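Of the protein chains in this complex, all but one are displayed in their positions.
Now for chain A:
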Amino acid sequence: MREALARLRATYGAGPRHLLVLLLCFVVTGWVALRVAGEATAGRMLLWFIGAVVLHDLLLFPVYALVDRVLRAAVGVPARPAAPDPRPSHARRVPVRLALLNHVRLPALGAGLLFLVYLPGVLGWGADTYRAATARERIPFLGRWLAVTGILFLISAVVFLLRWLRRRAVQRRPGPPG
(Lines give C-alpha, C1' and ligand atoms only; values in the text may rest on other atoms or scores of the structure.)
Protein backbone atom coordinates (compact mmCIF):
# COMPACT_ATOMS: atom_id res chain seq x y z
CA MET A 1 0.00 0.00 0.00
CA ARG A 2 2.69 2.40 1.09
CA GLU A 3 4.76 1.43 -1.93
CA ALA A 4 1.83 2.05 -4.26
CA LEU A 5 1.32 5.49 -2.77
CA ALA A 6 4.99 6.30 -3.18
CA ARG A 7 4.84 5.18 -6.79
CA LEU A 8 1.75 7.38 -7.40
CA ARG A 9 3.58 10.32 -5.89
CA ALA A 10 6.65 9.71 -8.05
CA THR A 11 4.79 9.32 -11.35
CA TYR A 12 1.75 11.54 -10.87
CA GLY A 13 3.46 14.16 -8.75
CA ALA A 14 1.01 14.36 -5.82
CA GLY A 15 -1.01 12.21 -3.42
CA PRO A 16 -4.26 10.34 -4.05
CA ARG A 17 -6.47 13.08 -2.58
CA HIS A 18 -5.08 15.53 -5.13
CA LEU A 19 -5.95 13.16 -7.96
CA LEU A 20 -9.39 12.35 -6.60
CA VAL A 21 -10.53 15.91 -6.01
CA LEU A 22 -9.36 17.07 -9.43
CA LEU A 23 -11.02 14.11 -11.15
CA LEU A 24 -14.27 15.07 -9.41
CA CYS A 25 -13.89 18.63 -10.64
CA PHE A 26 -13.34 17.43 -14.21
CA VAL A 27 -16.26 15.00 -14.04
CA VAL A 28 -18.63 17.86 -13.19
CA THR A 29 -17.09 20.07 -15.88
CA GLY A 30 -17.25 17.27 -18.42
CA TRP A 31 -20.88 16.60 -17.59
CA VAL A 32 -21.72 20.29 -17.99
CA ALA A 33 -19.77 20.44 -21.25
CA LEU A 34 -21.73 17.46 -22.65
CA ARG A 35 -25.00 19.07 -21.63
CA VAL A 36 -24.16 22.47 -23.05
CA ALA A 37 -22.52 21.08 -26.21
CA GLY A 38 -25.97 20.58 -27.75
CA GLU A 39 -26.74 24.29 -27.53
CA ALA A 40 -26.34 26.26 -30.75
CA THR A 41 -24.44 28.90 -28.80
CA ALA A 42 -22.05 26.53 -26.99
CA GLY A 43 -19.08 27.90 -28.93
CA ARG A 44 -19.87 31.46 -27.83
CA MET A 45 -20.10 30.37 -24.20
CA LEU A 46 -16.67 28.72 -24.43
CA LEU A 47 -15.31 31.83 -26.12
CA TRP A 48 -16.61 34.03 -23.30
CA PHE A 49 -15.30 31.64 -20.65
CA ILE A 50 -11.77 31.55 -22.05
CA GLY A 51 -12.01 35.13 -23.25
CA ALA A 52 -12.73 36.35 -19.71
CA VAL A 53 -9.44 34.85 -18.49
CA VAL A 54 -7.46 36.16 -21.45
CA LEU A 55 -8.96 39.66 -21.10
CA HIS A 56 -8.19 39.81 -17.39
CA ASP A 57 -4.74 38.19 -17.37
CA LEU A 58 -3.33 39.47 -20.65
CA LEU A 59 -5.10 42.81 -21.06
CA LEU A 60 -6.61 44.27 -17.87
CA PHE A 61 -3.71 43.31 -15.59
CA PRO A 62 -0.89 44.44 -17.92
CA VAL A 63 -2.74 47.67 -18.64
CA TYR A 64 -3.32 48.67 -15.03
CA ALA A 65 0.20 47.58 -14.04
CA LEU A 66 1.65 49.65 -16.87
CA VAL A 67 -0.50 52.67 -16.03
CA ASP A 68 0.73 52.42 -12.45
CA ARG A 69 4.37 52.36 -13.56
CA VAL A 70 3.83 55.34 -15.82
CA LEU A 71 2.08 57.16 -12.97
CA ARG A 72 4.96 56.37 -10.61
CA ALA A 73 7.46 57.75 -13.08
CA ALA A 74 5.34 60.84 -13.64
CA VAL A 75 4.93 61.58 -9.94
CA GLY A 76 8.60 60.84 -9.34
CA VAL A 77 8.52 57.90 -6.95
CA PRO A 78 11.68 55.91 -7.78
CA ALA A 79 11.21 52.16 -7.93
CA ARG A 80 14.48 51.38 -6.17
CA PRO A 81 16.12 54.13 -4.11
CA ALA A 82 19.90 54.42 -4.33
CA ALA A 83 20.49 53.65 -0.66
CA PRO A 84 18.22 52.62 2.21
CA ASP A 85 17.29 55.41 4.60
CA PRO A 86 19.46 54.92 7.68
CA ARG A 87 17.23 56.97 9.99
CA PRO A 88 14.93 55.14 12.42
CA SER A 89 11.43 54.76 11.07
CA HIS A 90 9.77 57.38 13.32
CA ALA A 91 12.22 60.02 12.18
CA ARG A 92 11.74 59.16 8.49
CA ARG A 93 9.61 61.69 6.69
CA VAL A 94 6.98 60.07 4.50
CA PRO A 95 7.91 61.47 1.12
CA VAL A 96 5.26 63.83 -0.15
CA ARG A 97 5.57 62.34 -3.61
CA LEU A 98 4.63 58.90 -2.35
CA ALA A 99 1.55 60.31 -0.64
CA LEU A 100 0.68 62.13 -3.84
CA LEU A 101 1.04 58.87 -5.80
CA ASN A 102 -1.38 57.08 -3.50
CA HIS A 103 -3.82 59.97 -3.54
CA VAL A 104 -3.98 59.62 -7.33
CA ARG A 105 -4.02 55.80 -7.31
CA LEU A 106 -6.95 55.52 -4.92
CA PRO A 107 -9.58 57.57 -6.81
CA ALA A 108 -8.29 56.22 -10.13
CA LEU A 109 -8.81 52.63 -8.96
CA GLY A 110 -12.24 53.54 -7.59
CA ALA A 111 -13.28 55.14 -10.86
CA GLY A 112 -11.91 52.20 -12.84
CA LEU A 113 -13.80 49.74 -10.66
CA LEU A 114 -17.08 51.60 -11.08
CA PHE A 115 -16.52 51.79 -14.83
CA LEU A 116 -15.98 48.03 -15.06
CA VAL A 117 -18.94 47.06 -12.88
CA TYR A 118 -21.49 49.53 -14.24
CA LEU A 119 -20.12 49.47 -17.79
CA PRO A 120 -23.44 48.72 -19.60
CA GLY A 121 -25.18 51.63 -17.88
CA VAL A 122 -22.28 54.03 -18.30
CA LEU A 123 -22.08 53.35 -22.04
CA GLY A 124 -25.84 52.96 -22.48
CA TRP A 125 -25.79 49.40 -23.86
CA GLY A 126 -28.96 47.39 -24.42
CA ALA A 127 -31.34 50.32 -24.99
CA ASP A 128 -34.08 48.07 -26.43
CA THR A 129 -34.07 45.49 -23.62
CA TYR A 130 -33.92 48.34 -21.13
CA ARG A 131 -37.01 49.96 -22.67
CA ALA A 132 -38.90 46.64 -22.74
CA ALA A 133 -38.08 45.96 -19.09
CA THR A 134 -38.58 49.40 -17.59
CA ALA A 135 -40.88 51.27 -20.03
CA ARG A 136 -38.34 54.11 -19.94
CA GLU A 137 -35.60 55.28 -22.25
CA ARG A 138 -32.04 54.41 -21.35
CA ILE A 139 -29.94 57.50 -20.82
CA PRO A 140 -26.22 56.64 -20.66
CA PHE A 141 -24.76 57.29 -17.21
CA LEU A 142 -21.44 58.53 -18.61
CA GLY A 143 -22.03 61.94 -17.07
CA ARG A 144 -22.86 60.42 -13.71
CA TRP A 145 -19.79 58.20 -13.80
CA LEU A 146 -17.65 61.24 -14.61
CA ALA A 147 -19.30 63.08 -11.70
CA VAL A 148 -18.55 60.23 -9.25
CA THR A 149 -14.99 60.09 -10.59
CA GLY A 150 -14.64 63.82 -10.06
CA ILE A 151 -15.96 63.54 -6.50
CA LEU A 152 -13.52 60.71 -5.71
CA PHE A 153 -10.57 62.75 -7.00
CA LEU A 154 -11.79 65.86 -5.19
CA ILE A 155 -12.10 64.07 -1.83
CA SER A 156 -8.68 62.54 -2.32
CA ALA A 157 -7.18 65.94 -3.18
CA VAL A 158 -8.73 67.62 -0.14
CA VAL A 159 -7.48 64.88 2.20
CA PHE A 160 -4.02 65.11 0.61
CA LEU A 161 -3.97 68.88 1.12
CA LEU A 162 -5.06 68.61 4.76
CA ARG A 163 -2.39 66.00 5.47
CA TRP A 164 0.24 68.10 3.77
CA LEU A 165 -0.72 71.21 5.76
CA ARG A 166 -0.71 69.27 9.01
CA ARG A 167 2.70 67.78 8.26
CA ARG A 168 4.06 71.22 7.53
CA ALA A 169 2.65 72.58 10.77
CA VAL A 170 4.25 69.72 12.72
CA GLN A 171 7.60 70.29 11.04
CA ARG A 172 7.58 74.02 11.78
CA ARG A 173 6.79 73.52 15.44
CA PRO A 174 10.03 73.86 17.45
CA GLY A 175 11.28 70.56 18.85
CA PRO A 176 11.13 69.80 22.57
CA PRO A 177 13.84 71.55 24.61
CA GLY A 178 16.73 69.34 24.68
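Please note the rule applied: a residue touches a chain if its C-beta (ideal position, glycine included) is under 8 Å from a C-beta of that chain, and two chains touch if they have at least 3 such contacts; residues count from 1.
Definition applied: contacts and distances are computed from a predicted model.
Its UniProt record calls the unshown chain "Oxidoreductase molybdopterin binding domain-containing protein", which is the correct pick from "cysteine desulfurase", "L-arabinose ABC transporter membrane protein", "Oxidoreductase molybdopterin binding domain-containing protein" or "Alpha/beta hydrolase". Per the touch definition above, the residue from A:M1, A:V53 or A:A169 contacting the chain not shown is A:V53. In the complete complex, the hidden chain is touched by one of A:V36, A:V67 or A:L161, namely A:V36. In the full complex, the hidden chain is touched by chain A at residues 10-19, 21-22, 24-26, 28-29, 31-32, 35-36, 39, 41, 44-45, 48-50, 52-53, 55-57, 61, 72, 77, 79-81, 89, 92, 94, 98, 101-102, 106, 109-110, 113-114, 116-122, 125-126, 129-136, 138, 141, 144-145, 148.
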